[in-house]
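Below you will find the structure I want to go over with you.
All protein chains but one are shown in place.
Then we have chain A:
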């Protein structure tokens, strides 16, 4: 018992001699074990009163598409009325919890039941259409694009007229020679791809078709 702290440097020395560089620190082992030591889920705990019972603890899974969300229920559906009352009760509960000044007094179950909608980052906000481009500006945009499509690209036009790139593409159509030039440029880029990159691109296409078919 008493000898262990004394001997520890010696054993570390021996270990480092035998296995170069590999050391197992008691502190990290203990920390890991402690971190992984979770209490069992409450559904697995058998209370003394009811010895015979069924444990219902399904693994996490994607929700079924046959469960129609509340918003998609037609007005004629009886489930709408049934869920409406529970939803109203839930929203009043949420308002009550929001009104409580000290959040620590709120039980954990209530806060997890009704969660807030995840926040959106600024760049992911849905852009509100501005409708700021006038008819004359559209004509000017077309003239610029027709005069020099290399200089007045879609991106530059969108910056200049403060509209979306999609709107520029709706308004203007590049000339046939410009389109052919762009296609040739892309073909030249694709011709430089090696086997790995082309294979990766093909795999990406296959994955996309699988995703749209819901098989991924």
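Note that contacts are C-beta pairs under 8 Å (C-beta built on N, C-alpha and C of every residue); 3 or more make two chains touch, one makes a residue touch a chain; residues count from 1.
Everything that follows uses one rule, which is that contacts and distances are computed from a predicted model.
When the listed names "mRNA m(6)A methyltransferase", "Large ribosomal subunit protein mL44", "Ubiquitin-like modifier-activating enzyme 5" or "Trafficking protein particle complex subunit" are checked against UniProt, the chain not shown comes out as "Large ribosomal subunit protein mL44". Checked against the full complex, the one of A:24, A:41, A:71 or A:192 touching the unshown chain is A:71.
For the chain missing from the display, the contacting residue among A:117, A:176 or A:189 is A:117, taking the whole complex into account.
For chain A, the residues touching the absent chain in the complete assembly are 62-63, 65-74, 76-77, 117-120, 126, 207, 211-214, 216.
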